[in-house]
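Showing chain A:
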Amino acid sequence: MTITFDKLRLTQGEFTLSADLEIEEGHKIALLGPSGGGKSTLLSALAGFKTPETGRILWRGEDITGTHPAQRPVTLLFQDHNLFPHLSVAQNIGLGLRPDLRLSEAEHTTVERALARVGLEAQGAKRPAELSGGQQQRVAIARALLRDKPVLMLDEPFAALGPALKLEMLELVAEITEAARATLLMVTHQPEDAIHISDQTLLIAEGEAHPPVDTKTLMANPPEVLQRYLGRPPS
Partner candidate 1 sequence: MFSPLRAAFIGCITSIGLSATLAGIAHAQDKPVLTVYTYDSFVTDWGPGPQVEKAFEATCDCDLQLINAGDGAALLSRLQLEGARSDADVVLGLDTNLTARAKATGLFAKLSPAPSGLDLPVEWSDDTFAPYDWGYFAFVYDNTKLKDVPGSFKELIEADENLKIVIQDPRSSTPGLGLLMWVQAAYPNKSAHIWESLAPRILTVTKGWSEAYGMFLEGEADMVLSYTTSPAYHIIAEEDHTKSAASFEEGHYMQIEVAGKLAATDQPELADQFLNFMTTDAFQSIIPTTNWMYPAKFPDAGLPEGFEQLITPEDSLIFSDAEVEAIREDALAEWLTALSQ
Partner candidate 2 sequence: MADRAQPVVPGRKGLLSRPSLFKTLAGSAALLVVLLLTIGTVVAVASQATAGRGFTLADWAAIRFTVIQALLSATLSVALAIPTARALARRRFWGRQVMVALLGAPFILPAIVAVLGIVSIWGRSGLISGGLTALGLAPLNIYGFSGVVLAHVFFNLPLATRLILQGWMTIPAEHFRLAAELGFTSRDVNRQLERPMLRAAVPGAFLLVFLLCLTSFAVALSLGGGPRATTIELAIYQALRFDFDLSKAALLSILQFALCTATAGATLALAKPTAFSIGLDHPPARWDGTEPGTRVFDTVLLLTVALFLFAPLGSVVLRGLPPMFSLPPQIWPALLNSLLITIPAALLATVLALALAALITDMARRSKAAALLEAIGFLALAASPFVIGTGLFVLLNPVIDPFKLALPITIAVNATMSLPFALRILLPALQRAEDHYGRLGASLGMTGLTLFRIAIWPRIKRAAGFAAGLSAALSMGDLGVIALFAPPDFATLPLTMYRLMAAYQMEAAAGAALLLVGTSLALFWAFDRGGRLDHHIR
């Protein structure tokens, strides 16, 4: 039960990222590394928005390198643009069930429940613009909940939120993924986040993605590249 990046090479202009690693499912994995290091690029590739130059992506042994984004076992929450501003909150969530929004009574109830689950009871009729930034991302989480994919990926959707709110959101996400026995992949450049929520950390720096290792072990004994990023003098 693994996700495999098999000799993957991704290029974007001058920048190249290589990844040759395996991810065990069921973990909560932080993607840690400097800005512009390729964290989002890796997630985009897994989600199907970026075509690798060479290499393959395998899901439980099956090649999904060329699969359409919607057919992949992942949900990706972006930094922003997770919602359609011209649709209501409930409609935005409903899209996770049926993209044509022809929802049955039961499905409407499911949407309501998902809203409640993220603490937005009775807000379904509002437009995203009427919600706060944090509430907007809750809507996106509610939708991810309904999509029920084995892998949830967070591309810093909470970056614009305050520390307390961010923590709250991360905990909500952790709770949801645990309940669904899903795998969580989250981009962060804050080691505290990684320590707080993840059990494994995948280091991405200087154009290379390193295989995930146990977060506590990593932080206790950071390799040189991590030390440079963290700004700590080598001990």
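What we mean here is this: contacts are C-beta pairs under 8 Å (C-beta built on N, C-alpha and C of every residue); 3 or more make two chains touch, one makes a residue touch a chain; residues count from 1.
In picking the candidates, the idea was that all candidates are chains of the complex that A comes from, given by their letters.
None of these values were measured; they are calculated from a predicted model.
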item	value
Candidate from this complex that touches chain A, chosen among 1 or 2	2
Footprint of candidate 2 on chain A - complex, ascending	47-49, 68-71, 75-76, 78-87, 95-96, 99-101, 127-129, 133, 143, 147, 159-160
